[in-house]
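Input: one structure, supplied below.
Only one protein chain is missing; all other protein chains are in place.
By letter and in written order, the chains are A and B; residue numbering begins at 1 in each of them.
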Amino acid sequence: MKSRLRLTLNGEDVEVLCEPRQSLLEVLRDNLGLTGSKEGCGNGNCGACSVLLDGRVVNSCIVFALEADGRSVMTIEGIATGAELHPLQKKFLEHAALQCGICTPGFIIAAKALLDRNPRPSEAEARLWLAGNLCRCTGYDKIIRAVLDAAGAGAPAGG
Amino acid sequence: MATRSGNYRVIGTRPIRHDGVDKVTGRALYGADFQMAGLLHGRTLRSPHAHAKILRIGVEKALRAPGVKAVVTAADFPPPGDRIADLGEGSVKVRDLCANIFASGKVLYRGHAVAAVAATSPQAAAEALKLIEVDYEALPPVLDVLEAMQPSAPLLHDDLRTDELGERGTRPTNVAKHLRFEKGDVAAGFRRADRVFEGEFRTAMVHQGYIEPHNATALWSPDGSLTIWCSTQGAFTVREQVSTILALPVSRVRVVPMEIGGGFGGKIPVYLEPAAALLSRKTGRPVKLVMDRTEVFEGTGPTPGSVIRVKIGAMKDGRINAAEAWLAYEAGAFAGSPVPCGMMCIFAPYDIENVAIDGYDVVVNKPKTAPYRAPGATNAAFASETLLDEVARWAGIDPLELRRRNAAREGTRRADGIVYPRIGYLETVEAASEHPHYRAALEPKGGRRGELRRGRGVASGFWFNVGLKSSVAASVNPDGTVHLVEGSTDIGGTRTSIAMQLAEVLGIGAEDVQPHVADTSGVGHTDVTGGSRVTFATGLAAIEAAHDIERQMVDRAAALWSVPRDEIDVEDGVYRHRTGSKSIDFKELASKLSECGGPVVGRATVDADQRGVGGGFATHIVDVEIDTETGKVAILRYTAVQDVGKAVHPSYVEGQIQGGVAQGIGWALNEEYLYDAAGRMTNASFLDYRMPTALDLPSIDPVLIEVPNPGHPFGVRGVGEVPIVPPCAAIANAIHAAIGSRLHELPMNPGRVLRAVLG
Partner (left out) sequence: MTVPGRTLREVVEALEALHPDLKGWLREPDGERLRPGLAAAVDNVLSGLQQPVAEASEVQFLPALRGG
């Protein structure tokens, strides 16, 4: 028995039918065709599914889709402004902060939430904030540099 | 080809990777993102038992469930018979290949696939799994490699006999193979030694930990052709494995590689593709199967746990004159652990006169192991590099100085017989000993109660790297850009490093090359993205294709100017008529191709093993801080020095080093498959299988040493795998420096460290 889900998705009002048991991640990917958010673990431990729900980072794999009813969601697809990449996206590219790229959407979402709250985080603050996003390829070094550079803080202390 | 030193225009720069925008915007399509009209969804039923006979599989109820369109089991395979396949890494019985896709007769590990269902939704498929009835007769499992080697151990395979140094044994066993390398006379060497050191070491099974689970979509067309979309490290190896398992000619199978979210070796074997294909054949519709994370842990290919015994004979001046190793690796449910690789790497950085290495490949009731980044070498280095630290301490010699005195060089013969060409091991040791990290003071104690102890450790490592075969084709566009088609799936930025090499030869910019990873119908045979081979081997193919283009462009310039082609010189992309004043650059010539002979397409296919694959060496330095009240080990500082030959794109070379080190740190401190007595993995989630997060790691400092590989025009060596080899030993040595106690078992988690502190 499907329910109606209405939300503001990447700035646009969207309406879709979904089953109550579906996660927000599933609805985004399967019902709405936005495959940028990824499933890495299905139980909220890797952050590959990170989206912003009313501006807050959540693991969309453990949020019921209907919890987002009437609220605003931002996914990786909404980060750029038209053809203009967000500074985080540009810095990830410049710093080679991705290798396989599967964790990248989640990291960019989480990093945006960090910079929206704390425009000049320290390296330690950035690492703590991003500890919920797993990356197996990069060892995090270039990701942290990209985030701090996007914040205008420059490279982390110690090179 | 002579190695060219001096300035390159493109090699060594850091362009934005060609697929970068797609990946930072979420547009890049990975296997699970694939959609198609009429798609059915599959789920896999897996064994709850670590070891059991399958008495009966009943699928009737599942077939009647809502939304279910088909169920498949091992019975749906063409009979494998006695066929043997060579999939590039050793002979394997097709029966065993099939049996790991779907269990036949017996289940050999918890998570072993038994059946798969295709239904109109993933939920309908999951519900249907519960309706498949399987009657098992549970058998005792064997979960420890030493226990499995005992004559009294439960046997996994009735027909397994030990390949004992080439002779087939007669006794039923779990020991699939015994190999030996020998050089000189170890007994005499140990007798001459001033002191002999021995140690036994244990490592646990660990997983590659890629964030993207396995996936495959298959469409079996009414015309008998099979198309597969999947995330893989090699479209051609998928084609080969699937055609072998399903007894199809390769010409009927097309594999389209999607973007891949990490592999590290674990996405070389197929798991879901044959099942998806069989379900598609039964239903006449495309079928997609995606694993969940538990399935990835329980049903794919982690790397072996192992027991390794090492013996080293040393002289007072630190010279090692004899070394012996005994390695027993868990192959998992079917034979084929990387014990030969461990044997090849264990003493590889050193010039030792007398060496004897015995390796055993042993089956146990755990998932069949698959390659994991320098497979087998990390286990081996943990043992040998830790014992070397003891030698250094006894001799009163700095551990890097000890390595310098024993360093292998060009001309040194390794235990397996290979003589080294030009290598850069010594350079990594020297660079490490001169590095500011090594010279920085380290306060031995800290914390309010002095409970924090600090220590520094070093270790070296080696990986041989592979060459194998790659093919490329490249067409010149009228605007002077080049469309490059290659078959190496891109896990870490290689489409760009390959494009850069083509660009360098042609005298154009990296941004003027459009690299494209093609499917098996679109490019010539290309071996896997693995073995640290792609930038080297597919790069070689791109270089040759570029030279092929250049030759054709010379022909075109000659036609354009009506002069003989041997009067034309080309340098840095400018074509000059030697005797006249005419010259034209690549871009402009490209715009005139239709007037002087038509399109230009270059091609090349390379067997890179014939060219001189350069081995890779690394020396790492790590500072740790141990909380002696909790056993927690923090990494304070990490420096990884590596001979990379020539860094084509330094950012991605640095990234490979940092990533490999991070995996090594996880392996050293936390990661392991925890099993209960019944053979169930009890920590099959990212919560409890603890991989490093951003908070667990400091900045990892990669130091790139470039000792050019004579086998590659730009000096490239494989870089991806060496970085994971030294960390476990480096950290063990640092822990010893901090608390005076040497751990011989991985992971060195807080519980073990605390026990060592408390004595």
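One rule holds for everything that comes next: a contact is a pair of C-beta atoms (placed from the backbone, for glycine too) under 8 Å apart; a residue touches a chain by one contact, two chains touch by 3 or more.
In this text the structure is predicted, and so the values were computed from the model without any measurement.
One chain is not depicted; across the entire complex it touches B.
Across the entire complex, the residue among B:86, B:511 or B:572 in touch with the chain not shown is B:86.
Among the residues B:122, B:265, B:286 or B:664, only B:265 touches the chain that is left out of the figure. Interface note for the absent chain: among B:150, B:251 or B:610, the touching residue is B:610. From the options B:421, B:522, B:650 or B:750, the residue with contact to the unseen chain in the full assembly is B:421. Across the interface with the omitted chain, chain B contributes residues 84-86, 88-92, 166, 179, 208, 264-266, 268, 303, 338, 340-341, 344, 370-375, 416-419, 421, 463-467, 530-533, 609-610, 612, 718, 721.
Keep this in mind: only the chains that are shown with their structure count from here on.
Averaged Cα coordinates give chain A a centre that lies 28 Å from the centre of chain B.
In the complex of the two chains, the chain B residues touching chain A come out as 14, 16-17, 19-21, 23-30, 32-33, 35, 123, 208-213, 259-264, 290, 292-293, 491-493, 649, 651-652, 654-656, 658-663, 685-687, 691-697, 699-701. Across the complex, chain A meets chain B through its residues 21, 29, 33-43, 45-46, 48, 75-77, 79-80, 85, 89, 92-96, 98-105, 108, 126-128, 130-144, 156, 158-159.
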